[in-house]
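Worksheet: the structure to be examined is printed underneath.
The complex is shown incomplete by one protein chain, all other protein chains being positioned as in the whole.
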Amino acid sequence: SEDVAEYALRLGDDALILAQRLSWWISRAPEIEEDIALGNVALDLLGHARSFLTYAGSAWGKSEDDLAYWRQESEFRSCFLVEQPNGDFGKTIARQLVFSIYQHELYSRLVDSADETLAAIAAKSLKEVDYHRDHAIQWTLRLGDGTEESHRRMQEGLNSVWPYVHELFVDDELIERLPGVAVRPSELRAPFDALLAQVLGEATLEVPDVQPAMTGNRGTRHSEHLGYLLAEMQVVAREHPGATW
Amino acid sequence: SEDVAEYALRLGDDALILAQRLSWWISRAPEIEEDIALGNVALDLLGHARSFLTYAGSAWGKSEDDLAYWRQESEFRSCFLVEQPNGDFGKTIARQLVFSIYQHELYSRLVDSADETLAAIAAKSLKEVDYHRDHAIQWTLRLGDGTEESHRRMQEGLNSVWPYVHELFVDDELIERLPGVAVRPSELRAPFDALLAQVLGEATLEVPDVQPAMTGNRGTRHSEHLGYLLAEMQVVAREHPGATW
Amino acid sequence: QAGQAYFDKIIADDSRIEPADWMPEGYRKTLTRQISQHAHSEIIGMQPEANFITRAPSLKRKAILMAKVQDEAGHGLYLYSAAETLGTPREELFDQLLTGKAKYSSIFNYPALTWADMGAIGWLVDGAAIVNQVPLCRASYGPYGRAMVRVCKEESFHQRQGFEILLELANGTEAQKQMAQDAINRFYAPALMMFGPNDDESPNSQQSMRWNIKRFSNDELRQRFVGMIQEQVKVLGLTLPDDQIRFNEETGKWEYGELDWNEFYEVLKGRGPCNAQRMERRREAHENGAWVREAASAYAAKQSQKAQVA
Partner (left out) sequence: QAGQAYFDKIIADDSRIEPADWMPEGYRKTLTRQISQHAHSEIIGMQPEANFITRAPSLKRKAILMAKVQDEAGHGLYLYSAAETLGTPREELFDQLLTGKAKYSSIFNYPALTWADMGAIGWLVDGAAIVNQVPLCRASYGPYGRAMVRVCKEESFHQRQGFEILLELANGTEAQKQMAQDAINRFYAPALMMFGPNDDESPNSQQSMRWNIKRFSNDELRQRFVGMIQEQVKVLGLTLPDDQIRFNEETGKWEYGELDWNEFYEVLKGRGPCNAQRMERRREAHENGAWVREAASAYAAKQSQKAQVA
């Protein structure tokens, strides 16, 4: 149905935009092992995005590429968090930590969705997210409990992404219309907070005391960053309308 | 003629791309006075670009906007130097120093061009470039002879832009075909070197000992940076073909 | 006190207080806060528009937009100077901004999402600013009033440019027209809230009016603004997102639908879409520029030493 497609679009767009952000690190990471590790995470997320977008597109007769390359900014359904710039490695890890814990809670429940396709994509992706989450946690510990500088940068990274955490857990009408199919974001908040507090505690970091931002709530409004990201992502495809690659 | 138009395109593209780069600083400069100063330089260069592109376009029935927004990367005639990323303020000033000294020598001679339009644009622009050059020289002195850190950064900035200096002074067939109209780039090198050496000497900086890069020589090849710059610059215009603004 | 008496007489005569004159501490504090907030707003207000400088869809519009954002930096400078005449140096005021102690206008915590927002910001945001500021040209504190004269002149220029952007879009393609309407829809209510809370929620206004700083109440100014844009939007062939706007013949005032003051207070408390981003960008620019400012001071010190020796 249209609603399921819209829901799949949200899942796909979050994964796509974050993959696009992370892929920038390939050839720029702090060590070669991290070029590979961040590349793996990006590649996994891109895989999730392709599955979700293909499924969403099937409702509208559109391909994954139609959706990725030919939608306008206001037609994307990504959240502010994944649109945030990479910043330094600390901010990237902070964003990964938050997003991968959230996504892990989400996919762990989506595997039981009444929608078989969503459940199957979640099941396939969950193992990967398990690795992403572990990767982010390990780095959070190293940076938080590493040197004074790394501690400071990691905390700043967390503070910087924190305004965009709230949006991940907001229920809305679409979710209400999909009982049994969609996962209720608000249900994920408690387990998210619990694990995050544990990790940050172990990493000698603090849960940020930073206000949430009034975000787009999965609507047509995005952060100011998305436009730049899409301009770059879509430029080659749009120079060649109708071409295949 | 076609050749004059091609020559005007080079002059216009250099100014346009550098204006685009510099305009990024507005709202990000080290102090508010510099938001204004760098904005002024960018605005002046944009003005030069509009004059040169309008003149170039008149040979092909194209407007300044047709040329700025609807050409592909390979159709631009900018040099590598202006395409270089801003880097920190030191690198931006290094690029400004090099470019404004070059452009000042160039326009000082272009005022005598047999082509009246080129001569008129140069005459009008020269006063502005005089200010740009002075601005860059003052900052070079402050940064070079300021603190240890500013000295190091300014020298690194110079080293970083140096590979792209050589291209500014290369004569080619187009120049040969426009005697009396175009300024011979090779003639500008000696006065450029003299003034630069004097400024760097006073700023306690060194003329970089860095190899020149094999650049595009005003042809269809650009640095890898230009594609990103154009994707951003052209994105809104290209989403609305045929629109006026 | 002779000072107080002189001050009271100046106010009673609707004449001007100058920096060297005696003034009550409350007057000094109120003005310092108001002028510096205004300066901060100019500086933070550069960001939403700077966001489209590199993407402006024509070179002419790019040039106009660059000049406009530059003007805002200039306004920031005059206003910091005016505030400094009250005794607080610019560094300290700037520090209040960076540490979040000082506020700036909430409108700049909304994102600029499309090119049409450059039009809506110019028309509605600068428009509201002008309605607010024209009476401030007669503010009792001399340097503030004079700064406002200069600012207002440029702002009205900016407002016209914003209107022209929208007019061009409104007469353009269907997509352009939609973009313009969407921008107006998003900026209408935040622009109305620029005048501050309703009069009964705005206890400090009375004192400012007694001091001849403020001349009209928030609601009076807001009504005047609604009337103005309600006329202008017709020229655009677009609409304001409020179907309750009407002129009340009895009261002689413009009326409009209720505003979501809850959102206003949310944004004011730091929870707008871009509060964190705006502050982060400003702090980043300031921190990244520290070595440059240090170099400039070091160089200046060396030069003055050389001059003394010579």
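Each chain gets a letter, A, B and C, in the order it is written, and its residues are counted from 1.
The rule we apply is simple: a residue touches a chain if its C-beta (ideal position, glycine included) is under 8 Å from a C-beta of that chain, and two chains touch if they have at least 3 such contacts.
These numbers come from a predicted model, not from an experiment.
Q: Give me the visible chains that the unshown chain touches, in label order.
A: Contacts of the unshown chain, counting the full complex: A, B.
Q: Among A:31, A:116, A:173 or A:209, which residue is in contact with the omitted chain in the full complex?
A: A:31
Q: Tell me which residue among B:5, B:111, B:213 or B:243 touches the hidden chain in the full complex.
A: The one listed residue touching the chain not shown is B:213.
Q: With the full complex in mind, choose from A:4, A:98 or A:143 the residue touching the hidden chain.
A: A:143
Q: On chain A, where is the contact patch with the chain that was removed from view?
A: Considering the whole complex, chain A reaches the absent chain at 16, 20, 23-24, 26-36, 39-40, 42-43, 46-47, 49-50, 53, 64-65, 68-69, 88-89, 141-143, 145-147, 149-150, 153, 232-233, 235-237, 239-240, 242-245.
Q: Name, in rising order, the residues on chain B that touch the hidden chain in the full complex.
A: Touch set of chain B with respect to the missing chain: 73-74, 80, 160, 163, 210-216, 221-224, 227, 231.
The rule is simple: only the chains that are shown with their structure count from here on.
Q: Nearest whole angstrom, what separates the Cα centre of chain A from the Cα centre of chain C?
A: A distance of 36 Å separates the two centres.
Q: What whole-Å value do you get for the distance between chain A and chain B if each is reduced to the mean of its CA atoms?
A: 40
Q: Residue numbers in chain C touching 2 or more other chains?
A: 55
Q: Residues touching two or more other chains, restricted to chain A: which are they?
A: 227, 231, in rising order.
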